[in-house]
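Provided herewith is a single structure, encoded as structure tokens, for subsequent inquiry.
Yeah, one chain of the complex is gone here, protein chain that is, but the others are all in their spots.
Each chain carries a letter (A and B) given by its place in the written order, and its residues are counted from 1.
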Amino acid sequence: MNKITKYVLYDIVRNRFVMGYTLLLLAISMSFFSFESDPNKGLLSLLNIILMVVPLVSIIFSTIHFYNSYEFIELMSAQPLSRKAIFLSEYLGVAASLSLAFLVGVGIPTLVFGGDQSSLILIISGLLLTLSFVSLAFLASVITRDKAKGIGLALVLWFYFSLVYDGLVLGILFSFNDYPLEKAMLVLTALNPTDLARIMVLMKMDISALMGFTGAVFQDFFSTNYGLLVALFVLLLWVVVPVSIATRIFQKKDL
Amino acid sequence: MFQVNNSPCWDHRVSRSFSRSYTTYPQHSSVQLCAFQTLRHSVSSNWRTCTLLTTIAFLICFTSYARLWKITPKQPLKQAIEQANAYDTLLIQKGLYRIQNIVIDKPLTLIGQQFPILDIQFKNEIFTVKSNDVTIKGIEFRNVGMTSMIDWAAIKVLEASNIRILNNRIRNCYFGIYLSASDHCLVQGNDVQGNPKEEQNTGNGIHAWKCDSILIQHNHTQGHRDGIYFEFVTNSTIQHNDSQQNIRYGLHFMFSHNNGYFYNHFHKNGAGVAVMYTKFVTMKHNIFEQNWGGAAYGLLLKDISDSHIEQNSFKTNTVGVYMEGCSRSVFTKNQFIANGYALRVQANCDDNTLTYSNFRGNTFDVATNGDVVLNHVSHNYWDKYEGYDLNRDGIGDVPFRPVSLYATVIERIPQAMMLLRSFTVTLLDRIEKIIPTLTPEGMKDEKPQMKPLKL
Partner (left out) sequence: MIRAEAISKSFGKLNVLRNVSVRLDAGRVVAVIGPNGSGKTTFIKTLLGMVVPDSGTVLFDNQPIEKQHAYRSQIGYMPQIGHYPANLKIRQLFEMMVDVRKNAATQLDEDLVEAFHLKGLFEKPLGTLSGGTKQKVSAALAFLFNPSVLILDEPTAGLDPLSSEILKEKIQKEHQNGKLILITSHVMSDLDELATDVLYLQDGSVQFYKTITELKLETGENKLGRVIAQLMSKVPQMS
């Protein structure tokens, strides 16, 4: 499997778009850290960008890349390789190259300028966010054969998770203000990978505020590393589940 | 400031057995009462008067010589104390003393040598001091039991003056040091560590009720209900204490006017520090840290007026300062760093001044439950300020509104906290900044600093 991954990775890191993405992230990170005297404030500004840009680029690039590689994937599937191996190799190749871009663009500056626990969590959650949106992109790509539809679907997914979802949650909160919504809130958060990544960072950077929750559920969730581990685990599910579903579809799919 | 006479030449003059020793030494040197200078003028002047009076009193009463006793674990301590005369000194040797409750009803000086251990095995309280002029120093107290009727303590002082409790260790006691209706007492350098259970089963570390002119300094309290507790205590000073990991408050006082709190460090207490129903409080140079929880505050001020909160540092608390019914108080030169909320001001606070403070890395700077805020806010540094300074005078040209729309949303719907730093919330606050409609009009800093203040 990693026989192909290696070459997919090799191909993508030379891709101009991915190089541009790396440079963009690098420029953003550097400017935030050099304009802000307080590295924590830089980290917060960076968080906002990461939550928007990383999912967008990950999902769109991966979808386009998948459709552009269609003939190559066809050729590979005429080789003595299982569909699963081909598909996961593609996934790993794309995910690894975008993760590399993220690590260079955000990881290195963050570790250099910040370097505390919050920086580390920011990097980890950004990485997982990349992986999970690549995963969603692969799902979108196998659902439809049509490139335009696939990219459209990817955009809708991004739009939903990054922009609309939290607005909906706020709407729910306003409408059901009188009900106990603690557990519901945790579940709602778990249903969106960007929210999970955000909460993971908050658990380090805004723990003082989060501890102000009166509810026992929240207290238990935030007061220990337990919450962080749960968020990490669920975010990992957001990486694994879409790509597994996509693999199943791809295995039965007619190329 | 305060000198404790502990001359090494005592030892060879003291007989080894428990018998009266006629070795003499001048009394005045051991009961040389303090002329400690406190930072508050009123307190220190009071002290000076009383010190003078006591010294004169001693000189009149004790022209004779006081005696020195040396006690070992083999001898009954209780009996020794009963047999000692007023103004005698007892040197308690190193070792374990299993004892009953001991009432000290005459002026005595008890000095532990290398921390002798007094263990009462949860049966009662250890020392009950009912006389003036008692000094207790360098002793370790252990295992005071819990009662619901009486507040048993390691050292309890009842209606006495000039008590000095110095450098003791108190372990696993219900109450640590308990001063009741006493005055001119010094509690210094004690290390009080409890074994925290539920709030109702745990007593306070240092507890003072109805006292006047006491000085509590350089103590360490930990694992009690309240680290330091004051009720009806006046003209007193609390300084350089370290109070941490108490299950309720690090410092808790009510109805205790004209007290000063300086250079104390309160951290990781269950609910921070709470002060209530008090006038003329001065708090300076204190550090309030890491008080986390739904009802935890760096500093809770309830019905406090005419007070000064200056040069304190509030770091990583759920709420830095919570103000309710607080009026005519001055908050200046404080540091608010990385708190959930730097300030939470209830609408019933009025005429307070908030100036020259730094607000950095707080999730929210100010939250309030009302619309009308009659407080004066200016010249603070807010790291969230995005204004400009065209005339380069270091003061931003547009006012800063520290209450964000999102913070007011959370006031109504606490669960909305989960959306912190999401796109929706950022958008919400941006819109509010452009068209302010919902955040309180009165709450703004007309002269925000462009750069952090050096405090």
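In this section, a contact is a pair of C-beta atoms (placed from the backbone, for glycine too) under 8 Å apart; a residue touches a chain by one contact, two chains touch by 3 or more.
Because the structure is a prediction, the values reported are computed rather than measured.
Although it is left out of the displayed model, the omitted chain contacts the following shown chains in the full complex: A. Annotation for chain A: contacts to the undisplayed chain at residues 3-4, 6-8, 10-12, 14-15, 68-72, 74-83, 252, 254-255.
In this text, only the chains that are shown with their structure count from here on.
If you average the CA atoms of chain A and of chain B, the two centres end up 48 Å from each other. Residues 38, 40-41, 44, 47-48, 51-52, 162-163, 166-167, 169-170, 173-174, 177, 181-182, 185-186, 188-189, 194-195, 198-199, 201-202, 206-215, 219, 223 of chain A are the ones touching chain B in the complex.
Against chain A, in their complex, chain B makes its touches with residues 292-296, 316-319, 338-341, 360-361, 363-364, 383, 409, 412-426.
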